[in-house]
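Have a look at the structure that comes next, please.
As you look at this complex, bear in mind that one protein chain is not there, while each of the others sits in place.
Up next, subunit A:
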Amino acid sequence: MVDAPDPVPLSALQHWCYCPRQCGLIHLEQAFDDNLHTLRGQAVHARTDQPGVETARGVRVERALPLWHDALGLVGKSDVVEFMPGGAPYPVEYKHGSRHKAPDIAACDDLQLAAQALCLEHMTGQPVPEGALYYASSRRRRVVAIGAELRAQVVATAQAIRQMLASGELPPPLAGEQAARRCKGCSLIDRCQPLATRAGLDAARQTLFDPDA
């Protein structure tokens, strides 16, 4: 019997968008370093003291709802899905940190939310044209339209991740301006060692057998 490929976790899309290597370290190498756990803990905590959503009349709130999409091979959980009176699902993803992230980093949150929306459509047969991100420290929602471009990006990203998992190859560290901005905030920096660049390693190799270097 041939195993079907393991479904890609929804969180992997956000990781991949932030940094393919981070995605590889987590999902290929199962590297969970301490501060990642810590961040998750904080995210969960933020959820419990977030008021408001249950009070709206007729809105049923499901927390930690299992999500999947067989055709795309996605699986995961939503922090919150609000079911409208007509039964239409509305995903809300909780993020630590502020709403005012750099646009390219916020875009990774959008991608993960869009993937949740696609899962919900697959599961319920209902259209999900919109969802929201809730940022714990600024305590604000940001509404995200699940447009054609985002949908295509979900499909392409899931594909890329599946390829990486199948090849078993860890993507290289970020470089240049992206590295400067993203590695600082990355919980896997110690494991990844982005500063020990290929160029640095090669240069060190050049002088390894020189006693005076």
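For this structure, a couple of remarks:
Keep this in mind: a contact is a pair of C-beta atoms (placed from the backbone, for glycine too) under 8 Å apart; a residue touches a chain by one contact, two chains touch by 3 or more; residues count from 1.
By definition in this document, contacts and distances are computed from a predicted model.
The listed choices are "4Fe-4S binding protein", "ABC transporter permease subunit", "CRISPR-associated endonuclease Cas1" or "Cytochrome c maturation protein CcmE"; the UniProt protein name belonging to the chain that is not shown reads "CRISPR-associated endonuclease Cas1". Checked against the full complex, the one of A:Pro66, A:Gly87 or A:Gly200 touching the unshown chain is A:Gly200.
Interface note: of A:Gly58, A:Gly125 or A:Gly168, the residue touching the hidden chain in the full complex is A:Gly168. Mapped onto subunit A, the footprint of the missing chain covers residues 28-30, 168-170, 172, 190-191, 193, 195-196, 198, 200-202, 204-205, 208-212.
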